[in-house]
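The complex appears here minus one protein chain, its other protein chains still in place.
After this line comes chain A, so read on.
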Amino acid sequence: MRRWALWLPLAFFAVVLAVVGYGLVRPPDEPLRSHLVGQRLPAFSLPAALPGRPTVTGAATGEPRLINIFASWCVPCIAEAPQLLQLEAAGARIDAIAIRDTPADIARFLDRHGDPFAAIGRDDASKVQLALGSAGVPETFVVDGNGVIRHQHLGNITEEDVPVLLAELEKAR
């Protein structure tokens, strides 16, 4: 056997060490994206979150819309509230799904941070959230008039995301 072959195990070990080391220092993965982007919304209907207000469903609406997944207990949702108001002022229809929330808390949240929502549904056991492939709050889906999910925004909507979402809505028209 050749002499150099004796060094191969050590070289291999060094490669393994480098891979493991990289895995340790690498920043954590970004949250999981929904694999339903490009597919039709699953059929769902939720109880209305607030009395006298319409609720959100998975049915096609004929017009593009945003579906915002939020909760009154979610701090980043407060950060994105002004941007949602901005989107609504720019003509976007925004439906909302409140995750694990109570009507009283939702009403207080909307009172304090503004209410840009056309319809709000209550998802008490995160069932619709899981059916949509959403991995956290807040998240926002762009859905076209045929009910096809066209885009998913992860995390809170910042000032820079507003034109991006408006462009996605325009593309979904």
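In this text, a contact is a pair of C-beta atoms (placed from the backbone, for glycine too) under 8 Å apart; a residue touches a chain by one contact, two chains touch by 3 or more; residues count from 1.
One rule holds for everything that comes next: contacts and distances are computed from a predicted model.
Comparing "Cytochrome c-type biogenesis protein", "ABC transporter permease", "FMN-binding glutamate synthase family protein" or "histidine kinase" against the UniProt entry of the hidden chain yields the protein name "Cytochrome c-type biogenesis protein".
Per the touch definition above, the residue from A:Leu32, A:Ala59 or A:Ala167 contacting the chain not shown is A:Leu32. Note on the undisplayed chain: of the listed residues A:Arg40, A:Arg53, A:Arg100 or A:Arg150, the one touching it is A:Arg100. Residue A:Leu130 is the one among A:Ala43, A:Ala59 or A:Leu130 that touches the chain missing from this view. Considering the complete assembly, chain A touches the hidden chain via residues 1, 5, 8-9, 12, 28-29, 31-36, 71, 73, 99-102, 105, 124-127, 129-133, 135-136.
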